[in-house]
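Down below is the structure, laid out as structure tokens.
Note that one protein chain is taken out, while the other chains of the complex remain in position.
This part shows subunit A:
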Amino acid sequence: MALFSAFQTTFLLALLSLKTYQSEVLSEPLSLAPESLEVSIDSARQCLHLQWSVHNLAYHQELKMVFQIEISRIKTSNVIWVENYSTTVKRNQVLRWSWESQLPLECAKHSVRMRGAVDDAQVPELRFWSNWTSWEEVDVQSSLGHDPLFVFPKDKLVEEGSNVTICYVSRSHQNNISCYLEGVRMHGEQLDPNVCVFHLKNVPFIRETGTNIYCKADRGDVIKGIVLFVSKVFEEPKDFSCETRDLKTLNCTWAPGSDAGLLTQLSQSYTLFESFSGKKTLCKHKSWCNWQVPPDSQEMHNFTLTAENYLRKRSVHLLFNLTHRVHPMAPFNVFVKNVSATNATMTWKVHSIGNYSTLLCQIELYGEGKVIQQNVSVKVNGKHLMKKLEPSTEYAAQVRCANANHFWKWSEWTRRNFTTAEAAPSEAPDVWRNVKSVQGHCVVTLFWKPLSKLQANGKILFYNVVLENLDRPSTLKLLSIPPPANGTELTLDQCSYQIRVTANNSVGTSPASIIAVSGDPGNKEVEEERVKGTEDGFCLSWKPQPGDVTGYVVEWCERPGDPLCDLQWKNLGPDTTSTVVSSDAFRPGVRYNFRIYGISTERIPYLLEKKTGYSQELVPSDNPQVLMSNLTSYSFTLSWKDYAAESQPGFVRGYSLYLKSKAARCLPGSEKAVLSDDSICCKYKIDNPKQKTFVVENLQPASFYEFFLTPYTSVGEGPQGAFTKVTTPDEYSHILIRVILPMIFSILLIMILCYLKSQWMKEKCYPDIPDPYKSSVLSLIKSKENPRLTIMNVKDCIPDAIEVINKQEGTRKSLTETEPTKPTYLYLLPTEKSHSGPGPCICFENFTYNQAASDSASCGHVPVTPKAQPQLGLLTSSENGPKALGKNYVNSLGEIPAGETNLNYVSQLASPMCGDKSSLPTNPPEPALCSEYKTQMAIPMGLASPPSITLLDEGEHDH
């Protein structure tokens, strides 16, 4: 109470004084001047802080005033700054104003003065300037100390791209000072003899630890410098956003701007301010902050996020209603209940977001590769019935919620997995059969395709096969076959059965698949047609069947040639007459056979058509083994009957026969073709694939040919193989063979005969010693004049002469020089016995032959020539004949040593020679003692011109 009364008193006094003042002012204008001006320095920020007061104000008086402030540099006349500062002034209130200098304050002397004026509508008459205060001088240089050099500003912190002024203050006038920025010399302006100023424009960020700027004197080792800390531009926070999960706590997040680039000097701070509540919080984290919402606070919030560092302050604002920024919590207590084969119920709870708010919940159901999405409105408890589910299927259901009235964000999902119950299989199994007749029995192989997951509706436990004998309808047979078997083989006594196949799971039985087997296996002969396959499969079509057909089945093997051919089938409706059979198992070059069956109303399949084809034809894999026959001069025949055209990877359309010959032109029926090795040959095209022989005609006799046969499909020919060489025979050779062969045969026959009868022949034709009696000469003689004349008898021949040759050395003479020397002959006189015969026994020698025989130093028969030498004299036998020599040879030594007196024994062919063949000499004498055997023949006297014949000295003539 006392306080209140004191305040009241003061107020009254102030009012009184104001009235007094107004009356004074009205009477005499009073200047209100700034007084007590003080100037201080903040070196770190390069600021001048001014403070002053206005004394002449009345108590409690508040006036709007404007103060004009002048700042001059170096000298007072150099005013660098004038500013009018308006403020409300009270009596004795200390007024403050600051000014930041671009130039470091240490670089120059600054002076400050000011004046004031009232700028108040209440007292318009006082609107004039007061007097200037005196200049207040600020001189930092004087207090610097005695160092020779200073550089300013110290440790300045600036943003990248700003302009900075640097100066040095030197105490020495003589020294030249040079200054460098990161080693690069700077050029400045001299402010006064001791001070130099450098203006750096658009300073770059170099490194986090600052930029060194230093100055040094020319003389001495003085280095002074500063570190200029250049930061990157401080950016404002981005993506500022707030949300709540429970309406009690707000979580605000933002992306801070890029790092200022300085490690310690520029720490950033983030402050969150809410203007309605006036609350403020300093955020501990760089990118998010939590804000507690007071329980009774208003829904509207106006947030200001202020990011601040030493140099800059950045703010972002956000105005929002709290309920519009609800990010609900994930649903909880989520259950899937009442799961049947097709339905399930999902229940969940949500955290309330206010008393009247509704949540929108989204349910997603994943199953069988599908997603079903549904939305439900929920207050607290959520419930959703999931219908049309597939039996025996795994599902995943998940739920999330958001504010239904003001959507902001979905909550996280809460997920549950469940599996629906099984149901009876929905479809009959797809069944097909293969019927064989084995030893009068019907062997039926049943095949069925496993039901798909959707059809099976659970795990198939077994397949039931019911056999009903159609002839005896009451007879049923049941087989139960567990999976994974997809078929069975049945041996039936006869082939008239109806077979029903069902699939069963734990819940029930599928519809039955019915197939009938008749006595006729339905494998009647049907013409096979060719189909052309494509990459997409085989397009098969068939003629529609008249009458009742309940459907068609196309059957094929995916692995033809394999005993387990992997039988496939395709069921088609009764109105279908074409289908495309495609399979990933189809391979190029493999022949696939398709059978198309019609299904009768009795469910009996019967074969309609057969198709065969390749999904992609290839060139033949191998060439036939070609046999050549009937080779003549003009033709030959080729055949390849063993070639398996069916097993080729394409339909063989025909054959190509390549024929190489030296002839430039191709024969009729062929055309020129170039082979892969660029050789040219003639090509015969055999269009008929069934033709397996070919006659190559019109060839040249005795010519060389090469041929090569290859099949071709629609794609091309078989592999290039080796050519077979053939040479046609000569035209006349067969004639020659007909002549020469018998001739050779005849000659051979004669030769064999001759050989067998050689003795006889020899005797007949050329005896060793001709029998004069058998000689033709004899007959000749006989026929002529002297019938008395007979052949000399051997015993009539008496050796009759021995010749002693006294030969002179060097008296060798040629045959032609016969006359000058006369050999000394011992003439042998004929004995009495020699006259006993019809004529004297005459021996003579053929010189001509003898010489040759002598030259060859061999002995031989000397044919007798009827010519006698004129000087031949009749040799008479001597009594001193060498008796020691018993042999009947005429010895003639090849060489007689000179000066020796040789005794040459010359014997007349004795009688054993004549006629007695057994005494023929079989051992000729040793070559060293080569004796010359002289055939002697008794010649009738009438034939020899001289009546006496002398045995010549051989040495005389031969040596």
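Assume contacts are C-beta pairs under 8 Å (C-beta built on N, C-alpha and C of every residue); 3 or more make two chains touch, one makes a residue touch a chain; residues count from 1.
Going forward, contacts and distances are computed from a predicted model.
Visitor: Between "ADIP protein", "SPT17 protein", "Cardiotrophin-2" or "Phospholipid-transporting ATPase", choose the name on the UniProt record of the chain that's been left out.
Guide: Checked against "ADIP protein", "SPT17 protein", "Cardiotrophin-2" or "Phospholipid-transporting ATPase": the hidden chain maps to "Cardiotrophin-2".
Visitor: Touching the hidden chain in the complete assembly: which of A:Glu38, A:Glu83, A:Glu137 or A:Asp155 does that?
Guide: With A:Glu38, A:Glu83, A:Glu137 or A:Asp155 as choices, the missing chain is touched by A:Asp155.
Visitor: Out of A:Thr209, A:Asn321 or A:Asn698, which touches the unshown chain?
Guide: Selected residue, touching the omitted chain: A:Thr209.
Visitor: With the missing chain put back, one of A:Pro124, A:Gly183, A:Pro295 or A:Pro473 would touch it. Which one?
Guide: Result: among the candidates, A:Gly183 touches the missing chain.
Visitor: Which of these, A:Arg73, A:Lys224, A:Arg245 or A:Arg325, touches the one chain of the complex that we don't see?
Guide: Answer from the full complex: A:Lys224 touches the omitted chain.
Visitor: Of the residues in subunit A, which ones touch the absent chain?
Guide: Within subunit A, the residues that touch the unshown chain are 151, 154-155, 180, 182-183, 207-212, 214, 216, 220-227, 229, 263-264.
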